[in-house]
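Every protein chain except one is present and positioned as in the full complex.
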Amino acid sequence: MTSVWGLIAAALALAFAAAWWRGRVRARVLRAALEAKSQDLEQLQMSFARFAPEEIVERVVAEGVTPHGERKEATTLFADLVGFTTLSESIEPDVLVRILNGYFERMSRAITGHRGHISTFIGDGILALFGALQPNPWQANDAVHAALAMREELADYNRELAAEGLPTLSVGIGLHRGSGVAALVGSRDLMQFTFVGRIVNLAARVQDLTRRFEVDILLTRAVKDTLDGRFELRELPATAVRGIEGEVEIFAVERFRGEA
Amino acid sequence: MTSVWGLIAAALALAFAAAWWRGRVRARVLRAALEAKSQDLEQLQMSFARFAPEEIVERVVAEGVTPHGERKEATTLFADLVGFTTLSESIEPDVLVRILNGYFERMSRAITGHRGHISTFIGDGILALFGALQPNPWQANDAVHAALAMREELADYNRELAAEGLPTLSVGIGLHRGSGVAALVGSRDLMQFTFVGRIVNLAARVQDLTRRFEVDILLTRAVKDTLDGRFELRELPATAVRGIEGEVEIFAVERFRGEA
Amino acid sequence: MALENIEWLDPLVDRERNRELEKYAKQVLGLVPPHAPYLAACPWILRADIHFDTAMAEIQDLADNIYLVVSRDNSCRWCYGASRLLMRLAGMSNAQIEKVEEDVELSRVEPRLRAGLEFARRVSRSNPAPDPASIQALRELGFSEAAIKELALFAAVVVFHNRFATLLALPVSTAERLAPFARLLRFLPLGKLNTLLRAQPRVTAAAPADDKGPFADLTMALGDLPHARVLRDTLDAAWASPILPARTRALIFAVIARGLENDSAEAEARRLLAEEGLESPLVVEDILANLASPELDARESRILPYVRETIWYQPAPVQRQGRALREVLTNAELLDTIGTAALANLVGRVSLALELT
Partner (left out) sequence: MALENIEWLDPLVDRERNRELEKYAKQVLGLVPPHAPYLAACPWILRADIHFDTAMAEIQDLADNIYLVVSRDNSCRWCYGASRLLMRLAGMSNAQIEKVEEDVELSRVEPRLRAGLEFARRVSRSNPAPDPASIQALRELGFSEAAIKELALFAAVVVFHNRFATLLALPVSTAERLAPFARLLRFLPLGKLNTLLRAQPRVTAAAPADDKGPFADLTMALGDLPHARVLRDTLDAAWASPILPARTRALIFAVIARGLENDSAEAEARRLLAEEGLESPLVVEDILANLASPELDARESRILPYVRETIWYQPAPVQRQGRALREVLTNAELLDTIGTAALANLVGRVSLALELT
């Protein structure tokens, strides 16, 4: 009898040992799958982060998409490449994209390096905002510093392009400051963090004027009013722009007289 | 002796049984975790899909971000709300966002329902493209049908807004057709599917003209040339627009004479 | 996006019985496929489905993965179910299948498979269509010219499957129903099902050298691939189908060629239209430009705008459009329209790739 029970016990031990071993293997497989999924999740989140400001991605991941707007004081920077659409017609698409990505990369660096964020690209145009994501009492200084950094980055990039035998670029930048509503808006198909207010249009119009006055950076009185006195500005004739009553006071940015 | 081995075997059986059971529990925990991660992944992908056209999301998920452009023939639709920035200054931000989301949702439906896709929102503006993601020889017809659908959707939405005691909206739409380069461009911080070419600017300029001629939908000769003859158009005086040499031939869209 | 979450409507066509067709299926496959009743009213489609098997001459090792990936790309839930069934028949466990899917999705696969999949996706998407560089990439990995042709043709065949299954909204259950039993099934004597599905390369007779049927240039260019003859026979069977007139069929091919920007396929379709009496280039251009014309009959006026939607789509919206069409067409007419559109998508895509080889 005893030995029968012993055999049964031994058989059970073997059976459970086998079950335990299979369980271990299964656990290993599951753990590997879990690891792989975690990696996917992170990779996707990183890809996603390239399509929207990090803050927004985090908010959406945490809270989902909620309809909510905030009135904010923001400074808009609108940049456009002079004559680029003409250039785009005579150049190999892949080369065009390479030139453009290099340009966007550098402008992006100049903008985010001064606490701005890019709201959208429109063709070769860049619409950037300062103070729209986070309150920023120093937004005017930041935006003009960013514009000056863009000027420098572009000079640098043009040397690189010229060395490669590629056409160089020339940019016009318009800046305006005012209040508006910052919000994540859109539809089922496309959501975007955007800023609604006349400053967006006016910055684009002011940018248009850079061609007329043959300067690269123009700002309005609203920007000048809160600007550090160490920026050297040159007043230009007040100019009428479509869609805005009266004339707009504009100033060309020469340079920043800082120490170091 | 035998009974000692029997006891040992029984002890082993118990030990392995316990180990097997713990393994089962662990596997259940792991499986639940795996399930949760899969759900996260999907949720994130769905959130992501709202920030970029589905096609682009799929491409990025599958291939990562590659610098590649394609020359394409596309039709641009540019829509802007008349007087909305003024309205935006006097209205509660959350209400503004609600009005705007309702508007974007309906316009989006009209656009994607006619095989267009929204490239970007610029404040309250909408830049939509037809034929930029996939070749589309019927893009002109599609774009003008979309514009007519937008007109109808807006009339419908205005009835809803008025019933709620909210201000109604008025839209101006400009359409132009031509070639350019479609590409996923941008920087580490922001990638966007965009279209580089003069058609983007010109559609915006034509949209501006809707105010001057007091019409809601304007298109250029390039669109008219490939348009179904059943669209009723009204020719307007050719007009000079900034940034374009010569005058632009423009046509107001009246209606579509289709059966049913 | 998990395929199970994609919206998918109820079938667009009624179930019918077609004893002759069932007998034929049983004879070839050893069983009547669960989706046969949905295709009963227009027999050439199920015949094509049966004949376009997964037996390859050159790329047998890639076939399962291509079927899976292209079906995912096309959001075809039905095909996805079928694809899983095939893999179950091959003796894979659910976990193994999931692993394959994940590897493929994350591009964690060896170079030959990776390149093959990329090319197949390119053929299937046709946006952009394959270019000389994508062919060159295959050649450098040791793909022969025959293998490249077979790859292009098989990817297009999967597009055909995806199209008719999705456009008709075939119930996913008909593809998935057998899956749980598949492991058992393969050990049972089930006629030629296993042989067919898992067969070693079969060499079919090449298309006849004096081929004069529709798209003869294409079928001749495909040479003696196992599927070339099936494509020839399928095109002939479609053209012989009495449900839609040949003019309507040629119009469907022309619209899809136009949408795919495939000039040579459009030229062939125009030649076929001329044979049917539609000779004026201006009239044809008006039809193709606006998908409308006083020259079209009422049925064609409804069919052509629908047909353009079959080139690229999301399942539920295109199924809704098909359902609207169902209201003005008979069961058989809708089936013939969708089968023809699926075939035109196959032809339009493979010929774009073939032009490069």
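Per-chain residue numbering starts at 1, and chain names A, B and C are given in the order in which the chains are listed.
In the analysis below, a contact is a pair of C-beta atoms (placed from the backbone, for glycine too) under 8 Å apart; a residue touches a chain by one contact, two chains touch by 3 or more.
None of the values given here were measured: they were computed from a predicted structure.
Although it is not drawn here, the omitted chain touches the following shown chains in the complete assembly: A, B. Checked against the full complex, the one of A:E70, A:E235 or A:E254 touching the unshown chain is A:E70. Between the chain not shown and the residues A:W5, A:W21 or A:W138, the one that touches is A:W138.
The chain that is not drawn here is touched, among residues B:V29, B:A155 or B:A238, by B:V29.
Of the residues in chain B, those that touch the hidden partner chain are 29, 33, 36, 40. Taking the whole complex into account, chain A touches the unshown chain at residues 38, 42, 45-46, 49, 62, 70, 133-138, 141, 226, 228-230, 258.
What we mean here is this: only the chains that are shown with their structure count from here on.
Each chain gets a centre from its C-alpha atoms; the one nearest the centre of all protein C-alpha atoms is B. Here the CA centre of chain B is 30 Å from the CA centre of chain C.
Per-chain CA centroids place chain A at a distance of 42 Å from chain C.
Spacing of chain A relative to chain B, judged by their CA centroids, is 18 angstrom. For chain A, residues that reach two or more other chains under the stated contact definition are 40.
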